[in-house]
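Structure first, commentary second.
With one protein chain held back, the other chains of the complex are shown just where they sit.
Moving on to subunit A:
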């Protein structure tokens, strides 16, 4: 991992700058800007214009994107470009270049006749391509193909409103085998965990900034012990989750199916720490925290969606099962 760490740091710096530049642009322009900066091909192999780096190298990019509210299906694009590099090299190259927009359905699955309703596809109305679950694997669909209807069906996320996609006997552009699909889903969870922690860290910094600048009772709020203790507890939760996640990212390649203890621990810790830290940051802003304009609700909305996908309860249930296997009498 250390051989990649210089490159990873450089990529993170680029991401910091480019995410800020993307603010206010339409989806196609965001894609183009990210592609031009080389941020969409971090995972994809060199054959399709990518860098072929491991998952850990791209986590900082997702952190920055979530902190900065990037309006783009970044995790979906990064992983789809890697997934499709062999079988659909042209599409993978277009994704890496930022010339095509792809999204992934996060809920529902299609029946074997390639029919049904799937949803939670971020920015689905702006995308051209969709990966949707079917059986144990998935299918790649063109969203303008016959038999495919897309409608906005937003959840929490404001910058990437989700879409519902109704499919009736469509012809897939490609079929994704179960193993590859499982890897994509497992890795997507780790990247979403990274994003949620990035957003949480950003919101905590904002809260500290606010408490440092604001005077009440004749002194800066940040000097009050109750508030310092609250921040210290958030920091413990955040650092614990961060270490759990880094461990899972470092070992991700050894567990492509996503069932390992490190992945489950990362899911459980990040799903609970990230929203709690953002909720606390809102609390520490007082009445201002509840306003639309302060904007911390935007990171909270995104982190809550990530937490739902990470599913701490399911992760712990799986861990309990793993303990039973390991300690069978």
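Basically, contacts are C-beta pairs under 8 Å (C-beta built on N, C-alpha and C of every residue); 3 or more make two chains touch, one makes a residue touch a chain; residues count from 1.
In this text, contacts and distances are computed from a predicted model.
*Asks:* So which of "ANTAR domain-containing protein", "Chemotaxis protein CheA", "Acyl-CoA dehydrogenase family protein" or "Dimethylsulfoxide reductase" is the UniProt name of the chain that got left out?
*Replies:* Per the UniProt record, that chain is "Acyl-CoA dehydrogenase family protein".
*Asks:* Going by the contact rule already stated, which one of A:97, A:148 or A:244 would touch the omitted chain in the full complex?
*Replies:* A:244
*Asks:* Among A:96, A:114, A:190 or A:222, which residue is in contact with the omitted chain in the full complex?
*Replies:* Only one listed residue reaches the unshown chain, and that is A:222.
*Asks:* Check the options A:7, A:20 or A:323 and report the residue that touches the missing chain.
*Replies:* Only one of A:7, A:20 or A:323 touches the chain omitted from view, namely A:323.
*Asks:* Considering the complete complex, identify which of A:208, A:276, A:296 or A:310 is in touch with the unshown chain.
*Replies:* A:208
*Asks:* Give me the subunit A residues in contact with the hidden chain, please.
*Replies:* The missing chain touches subunit A at positions 208, 211-212, 218-220, 222-223, 225, 228-229, 231-233, 235-236, 239-241, 243-244, 246-247, 261-262, 265, 268-269, 313, 315-317, 319-320, 323-324, 327, 329.
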